[in-house]
Structures are given as C-alpha cells and as structure tokens.
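A single protein chain has been removed from this complex, and every other one stays in its place.
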Amino acid sequence: MSDNTFGRLIRLTTFGESHGEALGGVVDGFPSGVAIDMDFIRFRMARRRPGSTSLGTKRSESDDVEILSGVYNGMTTGAPIGFIIRNTSQHSSDYDDIADKFRPGHADYTYQMKYGIRDPRGGGRSSGRETSCRVFGGALCELLLRKEGISVGAGVVAVGKAKASGYEWNPPFPPPLYAPSCIEYGAMEDEIRRAQSESDSVGGIVECRVTGMVAGLGEPAAGKLDADLAGAIMSIGAVKGIEFGSGFEAASRRGSENNDQMRMEEGRPVFLSNNAGGILGGISNGNDIIMRIAVKPTPSIAIEQKTVNAAMENTEIIVRGRHDPCIAIRAVPVVEAMTALVLADHLCIARAYAG
Amino acid sequence: MSDNTFGRLIRLTTFGESHGEALGGVVDGFPSGVAIDMDFIRFRMARRRPGSTSLGTKRSESDDVEILSGVYNGMTTGAPIGFIIRNTSQHSSDYDDIADKFRPGHADYTYQMKYGIRDPRGGGRSSGRETSCRVFGGALCELLLRKEGISVGAGVVAVGKAKASGYEWNPPFPPPLYAPSCIEYGAMEDEIRRAQSESDSVGGIVECRVTGMVAGLGEPAAGKLDADLAGAIMSIGAVKGIEFGSGFEAASRRGSENNDQMRMEEGRPVFLSNNAGGILGGISNGNDIIMRIAVKPTPSIAIEQKTVNAAMENTEIIVRGRHDPCIAIRAVPVVEAMTALVLADHLCIARAYAG
Amino acid sequence: MSDNTFGRLIRLTTFGESHGEALGGVVDGFPSGVAIDMDFIRFRMARRRPGSTSLGTKRSESDDVEILSGVYNGMTTGAPIGFIIRNTSQHSSDYDDIADKFRPGHADYTYQMKYGIRDPRGGGRSSGRETSCRVFGGALCELLLRKEGISVGAGVVAVGKAKASGYEWNPPFPPPLYAPSCIEYGAMEDEIRRAQSESDSVGGIVECRVTGMVAGLGEPAAGKLDADLAGAIMSIGAVKGIEFGSGFEAASRRGSENNDQMRMEEGRPVFLSNNAGGILGGISNGNDIIMRIAVKPTPSIAIEQKTVNAAMENTEIIVRGRHDPCIAIRAVPVVEAMTALVLADHLCIARAYAG
Partner (left out) sequence: MSDNTFGRLIRLTTFGESHGEALGGVVDGFPSGVAIDMDFIRFRMARRRPGSTSLGTKRSESDDVEILSGVYNGMTTGAPIGFIIRNTSQHSSDYDDIADKFRPGHADYTYQMKYGIRDPRGGGRSSGRETSCRVFGGALCELLLRKEGISVGAGVVAVGKAKASGYEWNPPFPPPLYAPSCIEYGAMEDEIRRAQSESDSVGGIVECRVTGMVAGLGEPAAGKLDADLAGAIMSIGAVKGIEFGSGFEAASRRGSENNDQMRMEEGRPVFLSNNAGGILGGISNGNDIIMRIAVKPTPSIAIEQKTVNAAMENTEIIVRGRHDPCIAIRAVPVVEAMTALVLADHLCIARAYAG
C-alpha cells in the first residue's frame, strides 16, 4: 500500500485497521499557536461515531482520541501531532460466517486481488472506521480555518427518491438526519426506515458549503482547488460522484444562463449568481463553495446476494450485523473533514507566496 | 503558483502561457523501452487542436510538438522527456478591448485576486492551450497502457438538452462531435448550431471508459484510483462534476439494486453488473472503468454581460473572437489524456509492490 | 514544522517529543509479506537505547515499541505500520534550572527563533529520543533488505585523536564502543573516559558499510543514491560531515590514483579498488557502499559556558544531567537505520521500473 497521506503542506497520514489494536495518524505541517478546542474536536468526532444517530447503526464505538504530541499547554507547537484511537468494540465474530466470501459492493475482492493477503475482520484499511482519523485531522484544520473566518458545513439533502428543497443553510445540522430543516425531512426519514425494515439500504446526496471564503486559494493548472477537493472527497468510501455549483445541471445549460455576471456593490465586486460554486479556473472567488456528493447505498445488506468466495466458488451471502441503512448520514462529518483538510492546506500554500 | 505537476511516479509537469513563446513540459518517471508511435501521438494531439472539428472554433493552432530528450532511436530511455510546443497563432489584438475587464465564467478575476499580476493575453496558465501538454503526456502514457492491453476512450454523450442513448462503445469517435453513433446525434449537433447562431454556447457531458483493465490498481485510503481520477479530471477547465458507474443515480437507489453481485464464469469471477464503474473501495476490479463528466458551457460568449473591470468599476462585456460553442467536444481528448496519466502512474506504483 | 517524513515510496513519518506522552510514527509504503522478526527489531532498538553501553549515559529509557497496525499473524500486510513508544523516564526537573537558557551547541536558540514557542523539557523535536522511531523504521527496512541479501552495519572508527586502523569488518559490533576490533580500541575508550572525568565530551567518526549490494539503485540526477544517503544521515543530530569512498582524501589525489579500474573475474566485471565507495554517478555499482560520518562532541557538558537566556541577557550555563560523553557511539544504530531506510526505498523505486 503506497499511500496513506492526504495533503501537501498540511498532511494527514493515517494508519490502522478496524479490528487491530488501534487506529491513528499524524497531522504534520500544522501551524503553531492554534488553540486546541477539545470540545469542538469531540463534537466533530461524536457526529461520525457509529451509534450517534437513531437512523444509523446500533453498533457503538468509543472513538476516544489520545493526542500524543505536538500540543503543549493547549496550543499547537508546530510539531507533528500524533494521535491514536484505541479499538474497543470489536465483534470479530460477526464476520466469521462471511470471512471467505467477497461481499458485493465492498472492497473485499479488490483488496484480495491487490494484496493477496487480507485481514477479514471488518475490511482492513477499507473500513469506514479509518475515517475517524480523518475527522480528527479535519477538526484540527477547522480550528485553523475559523481563525480566518472560514466555516465548513455539510448536510444530507437527498435520501433515495426524497430530495430536500427550499432549505436554509445553518449547520451543523442535528441528528437523526444531519439534514437542513425542510418539508421533505419526514420523507427522507421514511426512505431510510422503509429500506431498513426491508433489510435493505438506500443512497443519498450530501451537500457541503464553505462560507466566509477568501478569494485566491487554489492553482490554475495542477493544484486546482476543486480538483483537490474532488480528489479528497472521492477518497471517502461509498462516494460515487461530486459536482460543484450548477454541476451536472450546467451540462444542459447555455453559457448566458450559467455565467456568473458581476457588479460592484458597496465598493466591492460581487457575483450576481453562484453557478460556479465559488471556484473559477481552480481558484476560489470568495463566494461560498458549494458541492454536492453522491453516496451509494450501504453495500452491507441482509438480503441474500450472489457472490464468490476466496476459493473461487459460487456462493450466496447475507451480510448480517449492525450496519447503517443510509451511509450518507455518516458521510456528513467526513465530507466536512476532508473539505477542511484541503482548505487549510491551500491556506498554508497561499501564505508561502503571499507578500 | 505552487503546483504544475500531475502524478506521483510518472509525473507530468507543464509550463507555458497561450501567448508566450512556447508551452511545454517534462514527463518524468516514464519507463524505458517504450516505442514512441509518433503517428498515434500526433493523432491524439490533432483531436485536441482548435479547428479540428467543424463544430468547434475556427481558430487554428499548429500544436507541433518537439521532443527534446528522453527518446533515442525511437524508444524511451527512461530519462525525462522534455518537450515544447511553439506558439504561432497569437491574435493578441483580439483581447485588446477586454484586457481590463473580468470575463464572466473565466479565471480572470480569481487570477488577478491571487497573483496581483496578470498577462491579459488569453488567460495565462488558465488557458485551454495548456491542455496540449497534457494530451502529449497522456498519449505517451497510452502507449504504455496499450502494452498491457488497456485502452482509454472518451466521447460526448450529451449536449444541452439532447442526451445520447442506446449507443455502442467503439472509440475513438469521429468529428464533428466525438460522440458515439446514436439516434440523438443530430439533436446534439443542433443544440450546438442553435447556441452558436444565437452568439451563445452550450454545455455537455463526456463519458470516458477504460477497457482491458487489470484488477488491483489503486489504494484503499489516500491513493484511491477513483479519487486520483476525479482529481485529475476536475483539473480540466470547465469540468464541474464527475461520477463513476451509477454515480448520482446511485444516491436514489437501494443497496439491493446497486450492488454488483458476482458469479464464476469460465473459471473466473465476474460481476453481474457494473454499477461500481470498475472501482471498488478505491481499487480497480477488472471491469471497465466508466466515468461521466459534466462540462459547463463555454464562458466566452458574444452576448452582452454585466461585469467589473480591473479599476473596480461596473461595465459590460461582449467576448468576441473565435470560441468553441461547446467546449465539451474539446474536452474529450483531454479527459482521455488525464485518465491515461493516472492509470499509467498507478501501474508503475503497483509494479513497485508486485512480487 | 513542515516536514517529518523520510523517503519517497517507503516513507517514515515520526512524531513525539522526549517529554510528552509518547513518540511514534508510521511506516507507509512498506511491502506486504515481510515476516516481522521482533527479536531483531528489539536488538536494533536496544542498541540505540540510553544506558545500553557502559561508555554512555546512565539515563535509562525502556523504548518498548508497540506496533498498532499493518501486521497480521506476524507478517506485514502492506497497510501502514503505526507504532508508538511511550515515554516513561522523564526527569523534567533536570531541566528546571536551564529552562530559559540557550544551551550552546543545542537547537534551543534556533528552535526559539523559528517557532517562538518551545517546550523546554528535553529539546522537543530536536531530542535524540526522536531517533528511536527511526531505528524502528530502519529495522523494518533491514528485514526487507535481508531478503535481497543486503546487510547494513556501522561502527565507531575514531574517537577524539584516537583512530582505528587495520580493522576487519564484521558487524554488529559489541558494546561498549560499537567499534571494530583494533589496536586502538583502548585508546578510543580512554578518550571517552578522560573527557568524561573532566566533565567534557568528545567527538568521533562512524563508518557505515552496506554489503551484498545490487548494482542499479539510485538515479543519475535528482535522486542520486549518495545524495539521498547524505541527506538522510545528515538529518541525524550532531552529524557535521559525510564522505563516500575515498571522500575528502580524493580531493588531494590524481585521477589515475582515484579511478576504480575494472577487470572480468570469474565471468563477471569487478572493480580493482573501491574509491567510489560503491556509488558511481549516483547509482550503486554492486561494490560495498562505504561512508564515514563526522559526529561532533556532545554539546551538553558540565563545564561552565557563556550563553544568553530567553530574556536576551548574558548568563552562564552548566549543563548537568546524564549525558553521553561521546554521542558518536549512540549514532551508530541511527546511521544503520537511516541507511536501511534509503536503500529499501530505492529498492522499491527500482522495482517500479524493472521489467
């Protein structure tokens, strides 16, 4: 496995399997002098934790993070921030009867093809539990962004056929859905409950917005801000698509509809619309960054499916256990985290060239 | 500008502005012993070139690439491959009357905010002409992929409201549309001609497929194959979204619909569907990789728009000149190139860990 | 602090301060299928540990390493190997009376200038204790190199005015000196004891050899093998110089003396001398790699020295505590580790381009 590091100046490296001793990582390149607000970090991590919402898995993990370095008297020192999250709730026996079968929609088959060796307990590095490390790193980066007045928020805006409309944006959104208040809220809940009652799962769409943005983050060719965000967010398990601003809708539009025209207002230039989603030519334009992310339905379902086992024989599989019926909800804090990591990284890069 | 390099082991670094002396770059980390098929390279580059299709700009550029190093007797030596593409057709005067105005939908404003200095002739590093270097690098990588039986092809599958359906996949697709043969071909052409006749432009969707894939490329956490593809393709100008396999459609599905079940066929495991788009948990599963990419309408239109100038005054702009009415067509060879770059890079990474 | 990662494909990232909770790190990009010989790893780490030799500090640290991930049933899985080393023996009070004084020869002053914030207990990231993480990573890499028949060994060949001569090379060398058997062994010990009895310290030279080398590791321009080794070894505290083969002696020689001529022997080409130290034009030639490393005397001495304090006032300092009289001895296992890291990394890089 050649790569477990995100970022360029601010870099998060993660390690750990869901059923090993511990997960953890290193946040390197993080500026000194940032106050560590542990309440905020715990809040962010609690939102990701299994069992945090009534519409999610009943599996409960503690996710207590232990910071081992890089912080002195509550402030970052500039030194690398090492951290670990011990594994405590390990129901490895849940996996016994499916240990040698490739779960449809999971990385089991590709992992086996790639490495030839596979820890069957919970997916190894492909486990969603790895994202706990990203949420920790992202929360640190949010603390840095807040000093600049930049806020990151995400929420569920569609579940199955139910799509939120006419919502206001005031994150963080509360459980159970982590969705903005809207007429369709109940319909989205229903989609999940119905899927769950049928031993099935359902997909969803997460929207993420960054407010208080500064103009000028990102590069025009290789380090485009939207390219880096897309890469970071596509690295979250179950994400199958991402769009910015008018996104796929732009493909059916005319230029005269889609361009964001400009006017001076109160002495500063403003855009009259935000079809660009806050990024033009790879560089932030100061508008809110707006992304929508497609999350597939949880692949683990208790419905019988055709599959193949490690001995390369036909078989059937029913994936029992405590799985989320709609993994999109659980993706919300991870999307926020990856977004914060990319933005903080670009903020540092921009500083290197300022003045 | 801190980053003009794509890739990790095989790396393409590009330089050059559309109205400077030349563009060019370096392909580094490229294996030795690959035969340089200049006809193929020229074919790929010709498809990107302005003036290559009757539905595109009438602007003509020569795009002759000069290879300066790394090739000896028609074979790569393993040394870095330096190349340049001289600029010849420079109608800088086209830009005179709009030099100090920020063109809506362009990087002009963000570029100015970021660098404080801006070469007004053609967009500097944000110019689409920079992609000629990517197409050259991508063509080299395709030569490498072909040795492994891997092929990359892309085509336009939607223009404005017209969407292709029921098409077969046999790229490379011919001009003028670079689209697969389908009932809606004429309707797609009409969308472009109508937009053009109204001094407007129109968006489109590009589909890209990789056939002959091997299983096992990509990493489970930070270097996911789909994450790297998304990052590389989002770095193409005018791209506003990307999805893999069932993509955004997956968000409205049940897990039982979206999972790709498996069966043994003729002694080897096969997937009974390809909703994953060929990538599971960040690692290729051997199926075709399938991506769809949303391309916004060309921002340069000859319709009057509101904007602001460098002196921060309200003004209007009409962007005349020889612009593509549907930039999605022109994105086709660039999507192929970026895809090839990512796959060749991952092929080399995988080799480092094989055996 | 922007960088705590060594290597390119195989990468060691370290974190931790000497007086914090724990040190640790991540070995990423490490191949799967390598058997973890914990006895060997503990042996390597024991040699670095304070208190391991009668000529070293009496300070004792346990240096028990806990592997948290990446190993399953005693074999590496290819996943990142996270590890921590808890801090147990923390005599922070030793530092109380010198907390605000810049110790001559230490990083105290530069650290303060750079970060503005400084954990006065033991040097923060500049502490020698950070090297325990490198020795762990290096030991893993040695396990990989051994599979290829490559061995790394280092030893002390000079202390103060006493220089070893006529020695045979059969590492690992035993305590107290970690030096090859030679006539001058006693004189070297005497240099240390005399310095110690006078509350002073003394410098030394470490030699490192790599045997069983393959030809072809390293690159001709930017990734020269000797350049990467020099960078890695110069990153060890107290190292002030490095030379390869005839090294500084080559500067006074003629070309006819210094060139290594060649002859066929038993069907294969051999060099008739090894003035190159095993590396020609940045690429290994199959001969033993031979390096000599200059290590300055331990800066912590109990002799009164002039210095300045954090309030920028003149003062005097006597650095008491349990310090090594000759830090060169302690550098031996770290030199071995950094050498192994670079070689294993280049081995993986070479594999990416083989065949």
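Should a chain be cited, it is by its letter among A, B and C, assigned in written order, with residues numbered from 1 in that chain.
Rule of thumb we're sticking to: contacts are C-beta pairs under 8 Å (C-beta built on N, C-alpha and C of every residue); 3 or more make two chains touch, one makes a residue touch a chain.
Since the model is a prediction, treat every value here as computed from it, not as a measurement.
Asks: Out of C:31, C:56 or C:245, which is the one that touches the chain we can't see?
Replies: Selected residue, touching the omitted chain: C:245.
Asks: If I consider the whole complex, including the chain that's not displayed, which of B:17, B:63, B:184 or B:207 touches that chain?
Replies: From the options B:17, B:63, B:184 or B:207, the contact with the absent chain belongs to B:17.
Asks: Please give every residue of chain A in contact with the chain that is not shown.
Replies: That gives, for chain A, the contact residues 9, 31-32, 78, 348-349, 351-355.
Asks: Could you please point out the chain C residues that touch the chain left off the display?
Replies: 1-6, 8, 14, 102, 104-107, 109-111, 113-114, 123-126, 130, 158, 160-161, 195, 200-205, 215-216, 218-224, 226-232, 234-235, 237, 240-264, 267-269, 272, 275-277, 279-286, 294-301, 303, 305-308, 312-314, 328, 349-350, 352-353
Asks: Mind listing the chain B residues that contact the chain we can't see here?
Replies: 1-5, 9, 11, 13-17, 20-26, 28-29, 32-33, 66-70, 72, 75, 77-82, 84, 115-119, 124-125
Simple rule for what comes next: only the chains that are shown with their structure count from here on.
Asks: Between chain A and chain B, tell me the centre distance in angstrom, where each centre is the average of that chain's C-alpha atoms.
Replies: Each chain reduced to its C-alpha mean, chain A and chain B end up 26 Å apart.
Asks: In chain B, what residues contact two or more other chains?
Replies: Within chain B, residues 349, 352-353 contact more than one other chain.
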